[in-house]
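With one protein chain withheld, the remaining protein chains of the complex are depicted in position.
Let's look at chain A:
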Amino acid sequence: MALSKLSSPSSLSTNILKPLTNSFLLHRPISTDTTPLTIETSVPFTSHQCEAPSRSVETTPKELLSFFRQMATMRRMEIAADSLYKAKLVRGFCHLYDGQEAVAIGMEAGITKKDSIITAYRDHCTFLGRGGTLLEVFSELMGRKDGCSHGKGGSMHFYKKDSGFYGGHGIVGAQIPLGCGLAFAQKYSKDETVTFALYGDGAANQGQLFEALNIAALWDLPAILVCENNHYGMGTAEWRAAKSPSYYKRGDYVPGLKVDGMDALAVKQACKFAKEHALKNGPMILEMDTYRYHGHSMSDPGSTYRTRDEISGVRQERDPIERIRKLILAHDLATEKELKDIEKEVRKEVDDAIAKAKESPMPEPSELFTNVYVKGYGVEVFGADRKEVRGVLP
C-alpha cells in the first residue's frame, strides 16, 4: 500500500533528524503551503457503467490540514451534542454523524458553494461543512433563537440557503425527489452547477428514489445521488433489508461508483468526477462505504444489533481522522504536538460555542405564528385557550 511504503523510511528519518528538522524548519508555513501532493486512495474505485477515476488524488498540505481541523471540529461537535442530549438540553431526535465525517469533508473539497447539497436527518456535520457556525448548530439543537432555523426546526431541519444547503429532512427518502427538483432548477437556469442528494442505505429501498432517478435520467438532470452506506438502517443490517447490497449498481442504466467513505481524499476525487460527469451525461450514483460509531440516534445504544468489537475494529482501522493524521505525519506537514494543539483549540471552540448557545434566549411566543405563510393576511390568531399568544399573522 502506498501509505505504508512511505511511512517506514520517513519515520526512521524523522526520528533521527527530529531535533535538527525542528530547529531548521521552525517557521515553515505549513498551514498555507499549497505545493501539490499526490496521494493514493486506500482502495481503488469500483464502477458500474462508467470508467472509474484514477486512484491518485491531487491535494495540498493546506488542504490536508484543513481536513484535519474540520473533521476534528465535527467529531468534537457530535460528541458534545451527545453530552448535551444526555444532560436533557437537546430533546427529541438527535442523529449523530461521527465516523462519517470524511464524506462531508471530501464532498466540500470537490465542489463549490454554488452546488447544492440536500441530505436527510443526519445533517449536523454537512451543515457545518457548508459554512454553518458552531453557535448556529448548538442553538438550534437546544431550540434557541440564534439557531439556523430560529429554534423552530430542530436537529433534523438545518438549512443554509446562501451556501446551497437545502436541509435537513425527517422523512426517509423524501429528500431525493427534492434533490432532483433542485437539479432541475439548476438545469433550467443553466447554472453549470450540480446537486448532491444524500441518502442512507435504509432509504435506498424507497420507491421514490427510483421514481426520481428515472425522471432525472430521462430529463438529463445534473443530479448526483449519494448513498451513505453505513451498513445499518437503524437496527436492521443491510443484508437483512436489501436483496442486492451493491447500491451503486441499483441505478441499472445510471452509472455508479463505489467509494471508500472513510477516506476523505477518495470522496473528494469521486465527487469531482461525478460533478464533471453529471454536467455532461446526466445523473450518477455514488455509494460511500462508511460507518457510524453512535447508534442510529441518541435513543439507540447501537450495540444491540452489532458487536462492540466491530465498532472498535472500525475505529482502529478505518477512522477518517486517524487516516488524515497519519498522512500529515508521514509527509511531515505538521508535528504530533501541532496536531494535538489543533485538537485542543477545536475543543475550546466547541465549548465556547456551547456556552454562548446556552445564553441564547428561547424564541418569543409570537414566533409560534411567524413564517407559516409568506406575507400573511393580517388574521388574528389565538392560543388554545383563546386568551394567550394573541398576535396578528405577519
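One rule holds in what follows: a residue touches a chain if its C-beta (ideal position, glycine included) is under 8 Å from a C-beta of that chain, and two chains touch if they have at least 3 such contacts; residues count from 1.
By our rule, contacts and distances are computed from a predicted model.
Participant: Can you match the unshown chain of the complex to its UniProt protein name from these: "pyruvate dehydrogenase (acetyl-transferring)", "Ribosome biogenesis protein BOP1-like", "Anaphase-promoting complex subunit 5" or "Translation initiation factor eIF2B subunit beta"?
Facilitator: Matching the unshown chain against "pyruvate dehydrogenase (acetyl-transferring)", "Ribosome biogenesis protein BOP1-like", "Anaphase-promoting complex subunit 5" or "Translation initiation factor eIF2B subunit beta" yields "pyruvate dehydrogenase (acetyl-transferring)".
Participant: Using the touch definition from the top, which of A:178, A:279 or A:330 touches the missing chain?
Facilitator: The single option touching the absent chain is A:178.
Participant: Which one, A:45, A:68, A:138 or A:166, makes contact with the chain that was left out?
Facilitator: Checking the options A:45, A:68, A:138 or A:166, the one contacting the hidden chain is A:166.
Participant: I'm checking contacts with the chain that's been left out. Which of A:215, A:234, A:329 or A:342 qualifies?
Facilitator: A:215
Participant: For chain A, enumerate the residues touching the unshown chain of the complex.
Facilitator: Per the touch rule, chain A residues meeting the hidden chain are 116, 118, 147-154, 157, 159-161, 166-171, 174, 176-182, 184-189, 207-208, 211-212, 214-215, 218-219, 370-380, 392, 394.
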